[in-house]
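With one protein chain withheld, the remaining protein chains of the complex are depicted in position.
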Amino acid sequence: MKEFWKRFSRNRSAVAGLLILIAVILLAILAPILYPEDPFSLVGLPMVEPFEGFLLGTDILGRNVAAGIAHGAKVSLLIGLFATLVAMLIGILIGAAAGYYGGWIDDALMRLTELFQTIPSFLFAILLVAIMTPSIESIVIAIAVVSWPTVARLVRGEFLALRKREFVEACVGVGMSDWRIITLQILPNCLSPIIVTGSLMVATAILIESGLSFLGLGDPNVMSWGFMVGAGRTVLRSAWWVCAFPGIAILLTVLAINLVGEGLNDAFNPRLRNR
Amino acid sequence: MGSPILEIRDLQVSLPAGSDRTHAVEGVSLRLEPNEILCLVGESGSGKSLTARAIVGLMPSPHVRISGGHIRFGDEDLRSVSAARMRQIRGSEISMIFQEPMTALNPLMTIGNQIDEVIQVHTKLSRKQRVERIVELLRDVQLPDPAAIFGAYPHQLSGGQRQRAMIAMALLLEPKIVIADEPTTALDVTTQAQILSLLKTLQAKHHTGILFITHDFGVVAEIADRIAVMRMGELVEVGEAAQILNAPQHPYTQSLIAAVPSLVPRKPRPAGDAPVLLEVQGLNKAYHSGGLFARKGRNVRAVKDVALKLRRGETLGVVGESGSGKSTMARLITRLTEADGGQIRLDGTDILAVPRKRMRPYRKRVQMVFQDPYASLNPRYKVGRLIAEGMIIHGVERRAAYERVHELLELVGLDARVAERYPHEFSGGQRQRIGVARALALDPEILVADEPVSALDVSVQAQVLQLLADIRDRLNLSMLFITHDLRVAAQVCDSIAVMRRGEIVEFGPTEQVFADPRHDYTRELLDSVPGKGWNAPRLAG
Partner (left out) sequence: MSMAANRLRYVARRLLQAIPIILAIIVLNFLLLQLPEGDAADVLAGEAGSATPEYMAQLRAKFGLDEPLHIQLLAYVKNIVQLDLGYSFRNNMPVLDLILDRLMPTLLLMVSTILLAVGVGVLLGLFAAMGLNSWRDNLISIFALVSYATPLFWVGLMLIVVFSINLGWFPTSGMETIGAFYEGWDRVLDIAHHLVLPTITLSLFYLALYTRLMRASMLEQSGMDYVTTARAKGLTERRITFKHILRNALLPVLTMAGVQVGSLIGGSVIVESVFGWPGLGMLAFKALFARDLNLLLGIFFLSACLVVIVNLIVDIVYSFLDPRIEMR
């Protein structure tokens, strides 16, 4: 673990990513203290320019942009995290079963995975949220439903390779149960790619969420970055900052998570670096 | 002889900081005469391959570099020639043949075009002349239908054919030197024999100097004019082939040669009327390639109507080339793979008829030792747990299991304290000992060993074989020993089954099979063993 951290911290961009990410997390935690009032409440005149009373200005209705960004951080991070967890759970179960058992189980599960990879994922997510009516839960489910195939394919690949490893055969040879082999022998050996994929997936999930709420499919009860950009686009000509700052928040957060994910990857696979 | 075509003096190759040694090659000096085959022999990590690659400046990474010495080729020093001159030399004056012809060829380019590139960059011949020359050479390396091979892609050829094409490419411009880096290691023994004889013929015809890198003394005995032995980056002994093979001076060379198993079968052990423990009849397995929607999949019959008997205390060797079905058979007997049909009777019970879920009591009686010492131990767990796990599953109490682990580790010649360490801390040979300890943990009656020593260096190989023999005798185990190496089989097995394309073509006592093979294929196998004419001197110590 110590050595892992050492390898990770040698990667400057990964550390920078981690710092940005920590800042975003802190912002999310501190939002209720920094901006105690509801981010939807009208606090001033509409379209006040940045630094003139409000740090990042106000939007078309006179809501505080900075407060919206602070409160939106929590929503983005939580949706990203939970959608990823659900997608991982589905993906690991399906990938593990396909890779371990092979044969017709593998065939059937992989056809299913390919089907989900074929259908246009964002459009599918839009449909799901529209049908289930927009809410945090429906958004999490929709993102998970379109994201799991990546995990399933990865886990299947790892399982397929590890399944043929001799140490797994030795376990079969002493009569170990399938469940025990899957969970205690194979899964721990493919954790590192799963963690890396998972962390990159949080970033993608945040992007999908922002796209959905930009189109007006966000949870109407919570402030989110995508919604702020969407609401500001009508005043693009006169008040660029209403769109610009929430977009930068998304960009920085996603960038930070990607950097951390890549740092993890390099730290897990020290041989691949410096090539 | 006259002046050497290549002279290496005091070569140093340094490794990047943080490696286990500072230098991969230290102070190696060698001469290569025209028209000779010089074998550079050594175990893994001896620096033999790097020495060879240093000649043409093909280091595996920029961090591994030549840090000293001279490489004299004609009147040039290859260390100081320009990059353009080095490119001119490569492929036309010094060419290379690699170990793995599949990965050494570009998968997206036809064989002909890949060979053609060599002439294109080094000569000004027209396309027509080049094609003629290539087809002629493809014929020279005895490839059937050269015109078809010219237009074929690497994956469409067999391993032996690919290596022939590589040889054609290397000899195309009549280079003064050919560097062959383990060119037959990835090939089956019969193909290896053909490639070796082809190389020797062509070498004599073109008067090429060949630097031949290998770890296999059998191969050395087959083709070497002179031999250089390396260990840990240093040259330990150089000399004429006959002298090194039959009267090695350096203790390391002596130990290497002593570790080469003899082709003369060992004295048969008192055998005969022990009860039959395992009886296999009509065993079949076919693989179907292709998925749900691929209607026209191909069936490969990996094991065809195999029958054999294993007596208590007996060691039965199963020998064959890759794809012969010998490993599949081992997996069927241990039920790692389900058979299509047949019977496997263990002490009279047909274990194929036992439902998978109720296999556990039978599993402990048949245990396996695997080939790859790196893949056969789960890197996440300590050695103690790896060995104890099976016992705990079979109901042994935890503490008792770990006590037994200590006994087992000592039995296989390791310190009991290693139970607290992780697999990556051990060498290949030690790992293989751990694998044996794990297999013994359940007190099996039969050990199925699938190529247990083929991934090991020859000196370690001898130790592990000795360990297996000791344990077999002490515990009166029966052993099914899968190997491609007839030398190993001759020293380990009481009887031998020869497999080809899924079938057992010959089955009999080892001595009889070696002295009087009945089947043509057995004869071909025996004739192909490299260095068959050479009997390693039994040296004292």
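Should a chain be cited, it is by its letter among A and B, assigned in written order, with residues numbered from 1 in that chain.
In the analysis below, contacts are C-beta pairs under 8 Å (C-beta built on N, C-alpha and C of every residue); 3 or more make two chains touch, one makes a residue touch a chain.
In this text the structure is predicted, and so the values were computed from the model without any measurement.
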item: For the chain not depicted, the shown chains it touches; value: A, B
item: Contacting the left-out chain in the complete assembly, out of A:I119, A:A161 or A:L191; value: A:I119
item: Contact residue for the chain not shown (choose from B:N35, B:S67, B:Q88 or B:T185); value: B:Q88
item: Contact partner of the left-out chain, one of B:H155, B:H424 or B:R474; value: B:H155
item: Interface residues of subunit B (partner: the chain not displayed); value: 56, 58, 87-92, 95-96, 98, 100, 103-109, 117-118, 121-122, 153, 155-156, 166, 169, 293, 296
item: Contact set of subunit A toward the excluded chain (per top definition); value: 111, 114-115, 117-128, 130-132, 203, 207, 210-211, 214-217, 226, 229-230, 233, 236-237, 240, 243-244, 247, 250-251, 254-255, 258-259, 275
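Quick note on the criterion: only the chains that are shown with their structure count from here on.
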item: Where subunit A and subunit B are represented by their mean Cα positions, the distance between them in whole Å; value: 47
item: Residues of subunit A that touch subunit B when the two form their complex; value: 104, 107-108, 111, 165-176, 185, 188-189
item: Interface residues, subunit B side, partner subunit A - complex; value: 291-292, 331, 334, 336, 359-360, 363-364, 366-368, 370-372, 375-380, 386, 389-390, 393-394, 435, 438-439, 442
